[in-house]
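One protein chain omitted, others in place.
== chain A ==
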Amino acid sequence: MRIELEKRAKISALFSILSPFIAFLLTIIFGGIMFALLGKNPVTALYSFFVEPLSEVWSLHELAIKAAPLILIAVGLSVCFRSNNWNIGAEGQFIMGAIAGSTLPVVFYEWQSPLVLPLMMLMGMLGGALFAAIPAFLKAHMNTNEILTSLMLVYVAQLFLDWLVRGPWRNPGGMNFPETRTFAPDAILPELIASGRTHWGFAFAIIAAILVWFMMRYTLKGFEISVLGQSERAGRFAGFSSRRMIWFSMLLSGALAGLAGISEVSGAIQQLRPVISPGYGFTAIIVAFLGRLNPLGIIAAGLVLALTYLGGEAAQLSLGVSDKVTRVFQGLLLFFVLSCDTLIHYRIRLVWYRFTASDLDRSR
């Protein structure tokens, strides 16, 4: 017996829409089983994981703060993935964007002006884009696999940040803690609404999502992205250059990851530390796929994944389980999203050999 995946003749439109919801439901069921195995009551555990964080205003703000970088990065990644460029290094571009943008408030901390903040944002985008330019150059001109190069550069960025905050950029008045000086008020991204901490990063994310959605849906550029993603040869026939698309998609996603990085640092943390991201750059890959690579879907998916971060923290406090639960839920979710999508396109078939070549020999 063997198992075969057989392509379905027709893809169900209904299940294409339902797929992310089914995946989410399965995640909750298996998450419940996991809690039960840990000796917790699955119902109360799931309640404190998924519902409690939504019940108070301040925690809704936390949700928006965590969703903002996820959405910003995932929107950029969706362009990459649709054009068949696999940028796995958004985490590194996030960090480099944060570092580039922080140059002003850390090194030139004495300069105070309303221009500081917009400049920081621009430099953040530039930093992320330039860091993404490395795998872009290697792929476009050296035919290197961008999955490997972009992923490995994440560690370069993380260690570079670590070195900066422990070395040259360490706060002289900071009791030797590995941190930079805290940003001046001019360099801090203001809050969006009066009721809580949500800063402008969330607005950037929504605007970016809508702009990219418009580009993909209505413009020739969006068309070019999907053509090159589906068939490079057809793209060449259309006169589109896959090499230029490598540059475009990598630089765009790098810039958005960089913007996410500097927004997070300027809006939420307000200084540089050795670790500034709980893996936003990687989680955004899940967000991109859960949102079906559609920028509007990504907004919803970003909020769901942000909830797993909050839920992890809540579970740690109220249930006393490790906050690694967050990672488990994220992993489950990605697994079920991808498998639901696979089963929409393929059906599983068990093939039994009723009559084989050796049977034939025996019958002779």
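Please note the rule applied: contacts are C-beta pairs under 8 Å (C-beta built on N, C-alpha and C of every residue); 3 or more make two chains touch, one makes a residue touch a chain; residues count from 1.
Simple rule for what comes next: contacts and distances are computed from a predicted model.
Participant: What does the UniProt entry say the missing chain is called, choosing from "Exported protein", "Ferredoxin", "Ion-translocating oxidoreductase complex subunit E" or "ABC transporter"?
Facilitator: Spelling it out: the chain absent from the display is recorded in UniProt as "ABC transporter".
Participant: Using the definition of touch stated at the top, determine which of A:17, A:207 or A:220 touches the missing chain.
Facilitator: With A:17, A:207 or A:220 as choices, the missing chain is touched by A:220.
Participant: Among A:15, A:58, A:177 or A:237, exactly one should touch the missing chain; which is it?
Facilitator: A:237
Participant: Determine and list the chain A residues touching the chain excluded from the picture.
Facilitator: On the chain A side, contact with the omitted chain comes from 9, 218-221, 223, 226-227, 230-231, 233-234, 236-239, 353-357, 359-361.
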